Structure formats: C-alpha cells, structure tokens
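Removed: one protein chain of the complex. Kept in place: all other protein chains.
In this document, chain identifiers A, B and C correspond to the written order of the chains, with residue numbering beginning at 1 in each.
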Amino acid sequence: MSSPTPDSPQPAWKQRAYQIIFESDTRAGRNFDIALLVAIVLSVVVVMLESVRSINAQYGSYLRAIEWVFTGMFLLEYLARLLVVRRPLTYAFSLLGIIDFLAIVPTLASLLMVGSRYLLVIRTLRLLRVFRIFKLGQFVGEGEFIVTALKASRFKILVFMSAVLTLVTVIGTLMYVVEGGQNGFSSIPKSIYWAIVTVTTVGYGDISPVTILGQTLASVLMIMGYAIIAVPTGIVSAQMAGAGNAAPPVSPYRQVVCHVCQAPDHKREAEYCWQCGEKL
Amino acid sequence: MSSPTPDSPQPAWKQRAYQIIFESDTRAGRNFDIALLVAIVLSVVVVMLESVRSINAQYGSYLRAIEWVFTGMFLLEYLARLLVVRRPLTYAFSLLGIIDFLAIVPTLASLLMVGSRYLLVIRTLRLLRVFRIFKLGQFVGEGEFIVTALKASRFKILVFMSAVLTLVTVIGTLMYVVEGGQNGFSSIPKSIYWAIVTVTTVGYGDISPVTILGQTLASVLMIMGYAIIAVPTGIVSAQMAGAGNAAPPVSPYRQVVCHVCQAPDHKREAEYCWQCGEKL
Amino acid sequence: MSSPTPDSPQPAWKQRAYQIIFESDTRAGRNFDIALLVAIVLSVVVVMLESVRSINAQYGSYLRAIEWVFTGMFLLEYLARLLVVRRPLTYAFSLLGIIDFLAIVPTLASLLMVGSRYLLVIRTLRLLRVFRIFKLGQFVGEGEFIVTALKASRFKILVFMSAVLTLVTVIGTLMYVVEGGQNGFSSIPKSIYWAIVTVTTVGYGDISPVTILGQTLASVLMIMGYAIIAVPTGIVSAQMAGAGNAAPPVSPYRQVVCHVCQAPDHKREAEYCWQCGEKL
Partner (left out) sequence: MSSPTPDSPQPAWKQRAYQIIFESDTRAGRNFDIALLVAIVLSVVVVMLESVRSINAQYGSYLRAIEWVFTGMFLLEYLARLLVVRRPLTYAFSLLGIIDFLAIVPTLASLLMVGSRYLLVIRTLRLLRVFRIFKLGQFVGEGEFIVTALKASRFKILVFMSAVLTLVTVIGTLMYVVEGGQNGFSSIPKSIYWAIVTVTTVGYGDISPVTILGQTLASVLMIMGYAIIAVPTGIVSAQMAGAGNAAPPVSPYRQVVCHVCQAPDHKREAEYCWQCGEKL
C-alpha cells in the first residue's frame, strides 16, 4: 500500500474515485451514498427475513444467495475504499472501517463454523452507516442540533442516571424484602429489574406486586416516576430552548466530518483532517 | 358540468348555496357545518355499534337502516357540493372530495359484494372532515400553532426517528441472539417489535425477557428510553417556546384555507385560490 | 333564616364564627381548616377500609361506628355553615355547598335502602374540599400558576385531543379489520380502547396484536405516539416558560376566592363577592 507525502498529488482517477466513494458533494458521490444506503437496508432486511422460521423454510436458499451477493458488493466496496484512501491503515482501524470489515466477515465465517449466530448482530451494526446520509443537505444542522443539546446535557443526565440507579437499587431491595422472595421477586437483581420496568413506566406486568405493602410501595415509586421523568425532559428542553434563543454563534469550526475517520470539528481554514491527515 | 370563466358572476342562489355549504362565515354556513359534523360523528358511531356482536344481533336491522339514511344524506351533500362549486372536477379530485366520495361507496358496495369489510376503514376516514370545524373562530390559530411547531421540527424529528429505528433494530437483533429464539423472541422482526414496545414505554408484556442477560439488556434499553423520550419533547417544547417568545409576525398570508381544495397560505390580497381558482 | 341587608352589621359571635369556619386568615380559622381536612381524609380512609373484605369482616362494626361519628361531625359543620353565612341559600346551592350536603346523605341513606353503593363515590368527592387548604399561604400562587397555564392552553389541548381521538378511531378500526375480529379485537369500540391504551403508552397487554400486519401497524402507532406525547408537554412547557419569563403583571384582581361560593377574580377594591354578595 502506497503512503505518499500528504501534499503529493494523487492520480486523477484516484481523486475522482475518492470523491465518489468518500464525499457526497458531487452528484456521483451523492448517488453512490444513496445506493450504498439502500444496499445496507436491504441486506439487513434479508438477515431479518432469514430469522423468520416459515420464510426461511420456503425461501431460505434464495435469501442466502442474495446475502452472498450483498457480501460480495460490500467486499468490493471495502477494497475500493482501501485503494483510494490516502492512508489505508488509518481508515482500516477507524470505527467505520472496522464496522465495514466486520460487515463482510459473518457470511464468510459461516462457511467455517456452524452457529456463529452472535455475528448476526454485527451485520445490523452496518445500519450505523445510515447516518452518513445525514451529511447530505438539510440534515447536517438538525442532527448536530440534537447531538449538541444531548452533549451539553451529558453531565446533568449522568448525575440524574446515578440518582435513578441508586433509587431502583434501594427500592428493588426493599420490594425483595417486602414481597419475601415470592410473586416473581425471587432475587434482588430481579427486583431491581422490576423497579426499572416500573420507574420507566414500561410496566410489562411479568412481575407485579401482590401484597398490600408491596402495592403501596409500587404506587409511591410510580408517583415518584412522575417527578423523575420530568427531569431529563426538562434538561433537554431547557438546553434546546436556550440554544434556540441564543444567536447562533459563528462556529470557528466547519460543519464537516473527515470522510475517512469521521473526526469532527475541523478549523475553518483546515485543509487536512487533524486526526488522520486525510484531505478534507 | 358548467365551467364559467373565473370572473363571470354566478346565479344568486348558487352563491347563497355555496356560502352555506362551503363557507362558515354566515350563520347558516356555520349551522350547516355543525349539522354535518354531528351527522359524521353519528354515522361513525353507527358503524362502531354494528361491529359489536351482541348489539348487531339485536338491533342490526335498525342500524343498517340508519346507515342507509346517512349514506343518502351524504350522497345528497356530495351532489350539492359538485353542483354549486365553481370547478367541480377540482373539488372531486381534491383530498376532501375523494374522502367525501369514498364515504358513500362502502354502503353501496355492500349490496354488490359480501364481506367488503376493508371498506369499513374508509367510513371512519370521514372523521377527518371534523377538522373543518376548526375553521370556526378561536381554533384556527391554535391548530395552526401546533401544526407550525410540528412542521418546523420535522427534520429534527426525522433524524431522531432514524436513530430510534436503528437502535431498535440493533437491540432487537441482539435480544433475538441473547434469548436464543425462545420466550417469544422467535424472529428478528418480532424482537424489533418487542424493542419498539419497550423503548416507547408501552410495555404490553406479551413478550418479555426471561434470561438474566436479556433482562439486563432490556434494563439498559429502558434507561436509554429516558434520554430518548426527552428528545422529541424537548424539540417540540423548544420550538413552541421560541414561537411564543417571538413577537407574532404579521403574516403576509391570510389564515384561511380554500373551501374547495383546502389549499392554505393565500396572500392577503388574494381573491381566488392559487391552487384551484375557486373564489375565497 | 335571616336575610339582612348586605351592610347591616352581624352579631359579634356570628362574625367570629364566620371567621373561624369560612376564613383562614386568623389562627383559629386556620386550625379549623386543618382539623376539617384531617377529618375528611380520615373519613375517606374509613370508607376505603370498609371495602376491603377481610378488614370489613373483622372490624366492620367499629368502622361503621366511626363513620357515624364523622357523619355527625360533618352534619354539625354543615348546619353551622348555614347558620353563620350571610346568604344560606346561595351557599346551599353552590358547588361546595352541594358536596357538603351530599357528604352527609350516603350514611343516612344506608339506613333506608340497602346497597346504595353508588353513593360511595360521592363520599370520596368530599376530598375535593382538600383544595380549600390551598388558600393558605404559599400555595395560592402555585396552584393558580398551574391552573392558569392549563387554562391558557385549553384550546390547543382541545384541538390536540380531537386529533388524537380521530387517530385512535381510524387506527382502531384498521386493527379490527386487520386482526379480523380475533385476538381480543372483537369489536371496533374494543379496538379503539386498545388504540388508546397503546397511544398513551399505558400498554396493559390484555389485548395485543398477534398477526404480523397487526404488530407492524401497532409499531407505527407507538412510534407516532412519540411525536404525539411531545405535543401536550410542549404546549404546557412553552406556556409555563412564557409565563415565567414575562414580568408578572400586577393583576387588577385580588388572589382570593369567595369563602362561600368560591367565585374567583374579585376586583382589588371589592368588598363583597360579585357572585353571591357575601363579604370578602
């Protein structure tokens, strides 16, 4: 693999291929991104259908054939990325590079060992690449708005989560004691699971209190859940409302991520990624 | 069907009928709208009652008779609308026109073919016409406020929805693998259905994790649901708070929708609908 | 019953009794209010305990004795109110007066007819009097803040509710058709009940979709529920945030309700209630 000095000009065909595969400013680049997106979603749908027993029994062989086609396509894409990128190793060991690699492995691995079912999950992780599409047009700012608000709230949310985890641990233990290890509250971890199901208002009902004392305690927890659920919502709302009111500051950074390693926050005047040195 | 030039005066009775049927500025027009509203709600109630087996067994024939009366009334209304409107075809192919037409069909169709039960749904779609009533007085601004806030947030909500869908797909697949295709997690689509039921805090409990690893994963998903549910609420709150704080700008458009094709946003000085040419 | 002219001075003992029973500015008045509050809560607790079979079997006679004591006390209180108030009839036919009266009737009525169980509910309505306590100190402004925000949002919430009701009707009908009247979706009203249970994220699980199409439709409804639940929260948040930012205007009304008929919004300079003529 070649490792040119950062400023050496690349051959024209490589620059063109780079534009198509990694960027989405040109028409061809955008079309490539959208085609890739569709391929990813379809390949995940195939994985899903295969898991449905009745469909698998009837169309299993077709689905596996389609899967091989997709795996071939993703393999070609992966090799193309390695070829045209300026620093192949940086790409290969970046988060997206590893996901791209792992997306190909499961199908190949299924030849060698039977029952590598845990690799199924990695295939769906390919869906994370869907977010690349948000580089396109309108969505950059919107996605960034949400992420910024959540980032700015992260310490508040962390403090809040600690309080919730302490609460469910204490109440879960209390319920284990109160219900006496019966009615589904068979251990403290299980009681804590119940407390989480309750305080988040999910309420499966697979475990629910039966004794009067237990139902009273559960009622207190639910009513507390009211005040509790108001907190993260309040944090994010206030953050977003504040961001909306303030005049949007001219950021010293460009709203662009590195096409290779996905590093954000490049200076306006930057020409190369500060993390992997790839041309922006 | 007549097609006069837009400026040719209509006969007086037609103008009067138009005012009553399509507009709601006059006393008669408002009464017509309210009467229509009541008829729509009652006809939907009749459809509902018919679906209850015990009621159907006892009063089925009465209900079907009432339904024929309503169908007749709606047929007359539909014909009247076609007659008095300036451009009948525009109305007939507008969204409301099609709903008005489909609202009559099911009862008629039931004569020809038995078991056209899918047409039932169309009858309830008539309820969408209820929103016409909000043209009246106070409600215009309020409904518009909500719709504007949701519209302004649509890209943010779309980005958010994509993130949620990716999350439930990944977690759903993970749960399918973890619970080993048992305990209700019999396929990936079913596991994703479970993940949606959980992350939205609905929690039916028809499928719920049984293994310790599964319950732990579910707990993580529920706790994440906290931060997740805060996001759309925060988006809409911030949007609405921002809209409320800003001085209400004098809109260059009139808060009125075309009586025929429901096109909104007419210029203040407009006299005819920009979409269908009907007089405003 | 005496009916003095509004300005005629009342005997001193009557004024004193009025201060204690109807007002809460004096120490005695506040103590009376708190004692009454405790009595109301206790009497409701007695009613509750009586409904528990095991407790009723053992302590039923004691509970019924205590109930007679409370009924006696409330009867005395009711008569005292009638005696000291300036316009007894106005009080007797005000909302609180009727509740006070109905609070005594059920126990008396149980002598005459057996199984007047529907009267139980009226007894718990006495709890509404708890809100009188909020006249005390700090709480006036806070309660008013909430009520004002909800009042200001009432049209928006009404529009929103109509949209939700239309949605659950349409989706409920659709589910009835899709699930084919089975799996609990046995009639359209029942399917609408399911849709409400789902869209509000309550999710009992007594009815839940079984077919793949039904589960897909349910997933769409739940995901929509996200955007939907954000709307009322956003409305109230924005309203409250707006109210908090704005400089609190000096209200032309006094933050006081009539002690007799509970009419609010009296002018600052008012000395008599505008509704019942009682001295403020």
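By definition in this document, a contact is a pair of C-beta atoms (placed from the backbone, for glycine too) under 8 Å apart; a residue touches a chain by one contact, two chains touch by 3 or more.
Nothing here was measured: the structure is a model prediction, and the numbers come from that model.
Contact with the omitted chain, checked across B:172, B:189, B:203 or B:225, is made by B:203. The omitted chain makes contact with just one of the residues A:31, A:58 or A:162: A:162.
Checked against the full complex, the one of B:71, B:219 or B:233 touching the unshown chain is B:233.
Taking the complete complex into account, residues 44, 47-48, 51-53, 117-118, 120-121, 124-125, 127-128, 130-131, 134, 138-139, 142-143, 145-146, 149-150, 157, 161, 164, 189-190, 192-193, 196-197, 200-206, 229, 232-233, 235-237, 239-241, 243-245 of chain C touch the chain not shown. For chain A, the list of residues touching the undisplayed chain reads 155-156, 158-160, 162-163, 166, 169-170, 173-174, 176-177, 181, 186-189, 192, 198, 201-205, 208, 212, 215-216, 218-219, 222-223, 225-227, 229-231, 233-235, 237-239, 241-242, 245. The chain not displayed touches chain B at residues 201-205, 233, 237, 241.
Methods note: only the chains that are shown with their structure count from here on.
In terms of Cα centroid distance from the overall Cα mean, chain B ranks first.
Each chain gets a centre from the mean of its Cα atoms; the one farthest from the centre of chain A is C.
Chain centres here are Cα averages; for chain B and chain C they lie 33 Å apart.
The centroid of the Cα atoms in chain A and the matching centroid in chain C are 46 Å apart.
Annotation for chain A: residues touching 2 or more other chains are 201-205, 233, 237, 241.
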